[in-house]
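All protein chains but one are shown at their positions in the complex.
Let's turn to chain A:
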Amino acid sequence: MSKAIVTPLTQALAEGKLTREELKGFMQRSNGPGLRHLALWVLLLGFTSTLITLAWNSWLIWPAMFAQGVVLVHHFSLQHECVHYTVFRTRWLNDLMGQICGLIIILPHRFFRYEHCDHHTYTQLTGDDPELIPLPRTIGQYLLYLSALPYWRGKFTELFRHAAGRLSAAELRFIPKVEHRAVYRDARRMLAIYAALFLAMALTGWWGLIWYWIIPLFLGEPVMRFVRMTEHVGRPTVAQMSENTRTNLVSAPWRFLCWNMNYHAEHHYVASVPFHALPHLHEKLKDHIFVEPGGYFAAHRDILRQILQDRRQQDAGV
C-alpha cells in the first residue's frame, strides 16, 4: 500500500485530536474576512502615514516613522498567509497580495514560498529548517538578533546572490530546477523596481518614499524580529509539533497586525486553515500544543531565562 508521509495533520487526525468533518469546516475559505481585514489595514497605514506628515518638521517624525514601520514590517504576516493561500478564497488574490507585500518588505514572494515550504517540512530541525533561528548563546547575541542587522545582512546577500544567478546549497535543495530562472528574475525585478524608485526620487527631488517607507521599514524590523523569535526560539529542536512551536496569546491589536499568526502551533498543525479560523482551531487544539498565555513578552522572558541558564551551566562547566 502506498503511504502518505506523516505530518502533524495526519497525526492529529489519527490521534482523534481533530475529526475529518471538523478539519473540513476549519478549512473553508471566503474572500470577505480577508478583504475586510485588508480595508482596515489600509486605513491604519493611512493613519500612520498621516502621523508622519503631521510630524514632518519636528523630532516627532521618528516615533511616527516607527509606528509606520511596525505596520509595514507586519506585511510579512500578510505575505506569509498569502504563501499558504489562506487570506482569500480566490487564489490569484493571494498571489497578487503576496507579491505586493514582498515588494514592500524586500522579500521576493516566490523564493519565500519555497523557503517557507521547507520550514514546514523540517520545522525546528537544526541543519534542515531554512528559517530556524537558533537560541542565542549570550545576551549580546540576543540583542544583535533583535537589532535586525543580521537579518538584513542575510536578506541583502540572498537578494544579490539570486540577482547574480546563484543559489546556495540549501536553496538548491528546496527550489526545483524549473524555478531557478524565475527566482533569479524575481530578484532582478525587485532590485530594478527599487532602483527605478530611487531614480525617480532623485529626478523629481521628492524623497518622500524614504521617510514614509524605507526608514520606517528599517526602524520597524526589530519588532518583527521580536515577534518571529516567539514562534520557535527556545522550544525543543525536535520534530514533534506539540513541542517545537509556541502559540502566543496576545491582545487584539497584535492579532490584527500579525493576521493571527500568533496561533502558530495551530497554523503548523493545519496550514490550510485560513487566518480568520485560527482562533477557532486554537479552541480545538489548545490542550495538545504548547501555549504561552503571557504572549510575546512572556515568550521572551522564557528565551532570556534559557540563555541565562545555559550561560550559568557553561560557566559551571556542566
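To be clear about the criterion, a residue touches a chain if its C-beta (ideal position, glycine included) is under 8 Å from a C-beta of that chain, and two chains touch if they have at least 3 such contacts; residues count from 1.
Convention: contacts and distances are computed from a predicted model.
Of the candidates "NADH dehydrogenase (Quinone) nuoL-like protein", "Deoxyribose-phosphate aldolase", "Ribose transport system ATP-binding protein" or "Non-heme iron oxygenase ferredoxin subunit", the chain left out of this view carries the UniProt protein name "Non-heme iron oxygenase ferredoxin subunit".
Annotation: of A:Leu9, A:Leu132 or A:Leu285, A:Leu9 touches the absent chain (contact as defined above).
The residue from A:Leu96, A:Ala271 or A:Val291 that touches the chain not shown here is A:Ala271.
For the options A:Gln99, A:Thr121, A:Gln240 or A:Gln306, the residue in contact with the chain missing from this view is A:Thr121. Listed here are the chain A residues that touch the chain not shown: 1-5, 7, 9-10, 13, 20, 23-24, 27, 29, 83-86, 89, 91, 110, 113-114, 117, 120-121, 176, 178-179, 270-272.
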